[in-house]
Each structure stands twice: as C-alpha cells, then as structure tokens.
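This is the structure, below, for whatever I ask next.
With one protein chain held back, the other chains of the complex are shown just where they sit.
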C-alpha cells in the first residue's frame, strides 16, 4: 500500500469541512440564547489545552498516527482495545452523521422519500471516496471548501436586510452560567471532534507542528460557525430560534430580494449535504483504517464497503424520530468525554512516564 | 419491501466489484471478514424491510450515561 501524502492545506480544508459538517444541522443552537457568540469564543479557548495534548502526543511520535501511538504506548493488548473503542466511536459517529443528513433531507425537502434511499446514495459515494484514498479526499475538500464558504457568505450577505440587531441584546442577561454550559456543549460538538484527525496525521507531508495546524483549523471553523450563528440570531430572533429545528436553513429561506431571489434555501441544504458527506467520508476512512489495524489487513480500501453497509444499517435503526435525534445532543458531551479528552490524556501521561523510566524507545 | 430490493442491488454490485477479486486473490481472512459483515448487514436490512423493530443502541447508551452522571 503506497503511502498517501496530503499537503497541509488539504489537511486543514478537511478539518474545516469536517467541523462545519453537521454543525448547522444539529448544532445545539436551540438551547442557546442570544449569547451564542460568546459561547463559541469561550469554547475555542477551552479547546486550546485539548489540541495542546494532541500536538504533544503527535510530536513525541513523529510520522505516526494515533492508532500506532496507542499500540506503542499501551502495549499490544490494551492498545488493541483502545483501537477497538475508537473504531466504534468513529463508526457510531459516521452513522449519526448519515442519519442527520437523511433526516434533514426528509424533513426539509422530500417528506415522502424514505430515508434509506438517501442513505444509499451517501453510502455509495463515501465508499467511492474512501476507495480512491486519502489523497483524493484531501483534494476534493480543498476544491469544495472555497465553494462552500462562498455560498455561506453570499447567503449571509443576502439576508442582510433582515438583520435585527436588537436580537443580540441584552448581552449576558442570564449571567455566565448558561454561557459556560453552552460553551461546553460546543466544545464537545463540534470542536472536540478534531480528535479524529490525529488518526490521519501520518499522511501529512510536512513536519509542521500539529498544534499550529489544529489551531489554525479550529480558528477558521470557529469563525465560520460564529458568523453563521450570529446571522441566525440576527435574522430569527430568540424565541423563534429555540423552537426551530434547523435555524440556519430557515434563516436562508427568509431571504427575499426583489421578489426574484427567494426561497433559495435548497442551495444551503446542498452545502450541508456536501460538508456532511465529507464528514461521513472521514469517519468511514478512519473506521476502515482502524479495522484494518485490528485485523491486520494490508489495505484499508478493501474493507470499507462492508463497514459502510453496517454504518447505513445503524443509521436506519438508531433513532425512530427527529426528536430523538435532537435529544441525543444533550448527552453527547458525556458520551464523547472519554474519547476526546480522557484517553489521549492518559496516553500522554503514560508515554511520558514510560519514556522517563526508560521503558519506551522514541525516535526524535 | 422497496428497501430490500434497492439494497439487494447495492450489495450485489459490491459483491461483484469487491468480493470476487478478493476470492480470486486468495485472501482468505479478508474474504471471510467481508462476507460475514455483508451477511450480517443484509439480515438487518431484511428484518427492517419486513418490519421487525430492532432496538436502538442509542437508547441503551443514553440510559447508561444518564444513570452514571445522574442527570
């Protein structure tokens, strides 16, 4: 299997597209009041120590991804167990994203089309993407990201006539506590999911510091999320915001320029679908890599099809209604905690101890 | 019913594209893993198509977490 190389720009585009992914579909904005923008900034600051941990781990073991690092640090047996845990996490995450997108399409555009049909398309396409390899995924996201940003910015500009700045006030009316708790949920979803990219770090061409790369991507994605959330608040207003399922979608549907450009929200749902698709592909990719490491298969590309089948299956049975999908968000923070924070932290501490006690050989 | 038809076509195409070359290349382990996963997901699809309600793991996880964190 040839080593696949992606450039830093492609890596950053992958991360940004991933994080922006389903944020606007299921991002927990119906809980947040008018201080969402403060919550995002706080979440960004909170994620700094997190990526610091990732950066440290990746710097200790150059040219390795987190799968290999776990195996090295924890030994064969425990390492394999952690790989298994993470593979399930990414598998579950992929199914969740497929379900989010198909639910979104059904609620918003095609109420009579069964969800498994859209899931079928998503599954086929993501198999094609993963079979073509990491490089193609990098180039694809590098190509589509400017397009997505352009569409988002244009819709924000076009909805300028509907802005109502008093919706942002009063600032901090409810005090800091709700802001902090919202910041936590934004921290876990979507920012903390950057952990998935530590498993792809060995494809990166240059030896830049992981911390800087992750920082840059987090800053870019937080800026995008920030702008869109503020737009949602400005256009929709607080009481509406907490009652609408897909606020970003509905604020675009309100755009009406001279009776000619109206109801263009299908464009934004295409943007959601594209970024959601990128997210599914990354999840499928890392799951396949994990499975191939567990079963010692030579190439992850051959096993991605059955994994995708199972992902689609799980996406069909996992929820029975849209409300359940949104209820999941409330516990997602606690569910993601071990994967995003606890396990990498333990790995770092164990690695440090083992190096200090001379137990572990590390190439510098 | 429709779900079974579409997914059967889907699975058949991929068995044709993927599994046959794997069988010809004599990669035994990969072949069995692939086959087992595909058959497992196919039975789930048939169950869904017939109408059997499969319990969702999300609810199980949700119960576990709410009991741990006392929400």
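Note that the chains are named A and B in the order they appear, and that numbering of residues resets to 1 at the start of each chain.
Here is the rule we use: a contact is a pair of C-beta atoms (placed from the backbone, for glycine too) under 8 Å apart; a residue touches a chain by one contact, two chains touch by 3 or more.
Following the convention adopted for this analysis, contacts and distances are computed from a predicted model.
One chain of the assembly is not displayed; among "Spore germination protein", "Response regulator", "histidine kinase" or "Acetyl-coenzyme A carboxylase carboxyl transferase subunit alpha", its UniProt protein name is "Spore germination protein". All shown chains touched by the missing chain in the whole complex, by label: A.
One of A:66, A:129 or A:317 touches the chain omitted from the figure, and that residue is A:129.
Although one chain is not drawn, the whole complex shows that of A:59, A:205 or A:263 it is A:263 that touches it. Check A:39, A:186 or A:274 against the missing chain and you find that the one touching it is A:274. Mapped onto chain A, the footprint of the missing chain covers residues 9, 105, 109-110, 113, 117-118, 121, 125, 128-129, 132-133, 135-136, 139-140, 142-144, 259-264, 266, 269-270, 273-274, 277.
Here is the rule we use: only the chains that are shown with their structure count from here on.
In terms of their C-alpha centroids, the spacing between chain A and chain B amounts to 24 Å. Chain A contributes residues 114, 116-117, 120, 123-124, 127, 295, 297, 302-303, 305-307, 309-310, 312-314, 316-320, 324, 327-328, 331, 334-335 to its touches with chain B in the complex. For chain B in complex with chain A, the residues that touch the partner chain are 2-3, 6-7, 10-11, 14, 18, 22, 29-30, 33-34, 37-38, 40-42, 44-45, 48, 54, 56-58, 61-62, 65-66, 68-69, 71.
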